[in-house]
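A single protein chain has been removed from this complex, and every other one stays in its place.
Right after this comes subunit A.
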């Protein structure tokens, strides 16, 4: 019995090992690519900004970071990026939440049209969107022509001001925001809302006491996701934004391409990465919190 039992046990474990190897092989290519194209450049960038070439060879130095944080122009660029990101996040929530609420609870046929319009910007490339905005709200754009036609003065154009990227980024990120918020609202059952109405809560109290606390996680995830995209955005700030100060994306490109200063460009990249890492960790924490609440 023992003789027959031992080979069968070994035979049974072989397919399990094979399956494990196959599983590892399947994930090997993406893991390798992440390591090669993301993890390695990050580590290399961090090390190359801290260990720099000097007359006495390679040595540890934080000079480039000291320069960044002592340079008013670099600080202004970082501040503009943070301001744009924060403002866009707030505006996206303020615009996206009512649309998501309407899409979740409306039974009107008009809701389909609103959904199509809200999702439409997702299919418009950023560069096309930029030029469309220039043609619409830029100097002598469609809006100015229309205002002029009815005898009204031109508007002060947001093009090439900090408001240009804000308008573009909000428009560009609205579909993702609406989709994520609508998905979050989907987990709130109609009967939970109806039970609140039944005990005497009006629409505002239902939103404040029932809907908002139960979609806190999806709001956190939405903010984390959109903030990550906006902080590291390039095309819209580059085309629509001011030349000075400028957001970190165009700032890095100009430092690298125009000033031929790879060390400071990499330092700006590492600083941007640290901010994005913070938002990324916030996102991971939100996801983990969400999963914990769902397993209850």
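For the reader, a short list of remarks on this structure follows.
The rule is short, and it goes like this: a residue touches a chain if its C-beta (ideal position, glycine included) is under 8 Å from a C-beta of that chain, and two chains touch if they have at least 3 such contacts; residues count from 1.
Note that in this section contacts and distances are computed from a predicted model.
Matching "Sarcosine oxidase subunit alpha", "Nodulation protein E", "STAS domain-containing protein" or "ABC transporter ATP-binding protein" against the UniProt entry of the left-out chain gives the name "ABC transporter ATP-binding protein". When the missing chain is restored to the complex, the residue among A:18, A:35 or A:202 that touches it is A:202.
Only one of A:210, A:263 or A:276 touches the chain withheld from this view, namely A:210. The chain that is not drawn here is touched, among residues A:42, A:192 or A:259, by A:192. The chain not displayed touches subunit A at residues 189, 191-192, 194-202, 205, 209-210, 213-214, 296.
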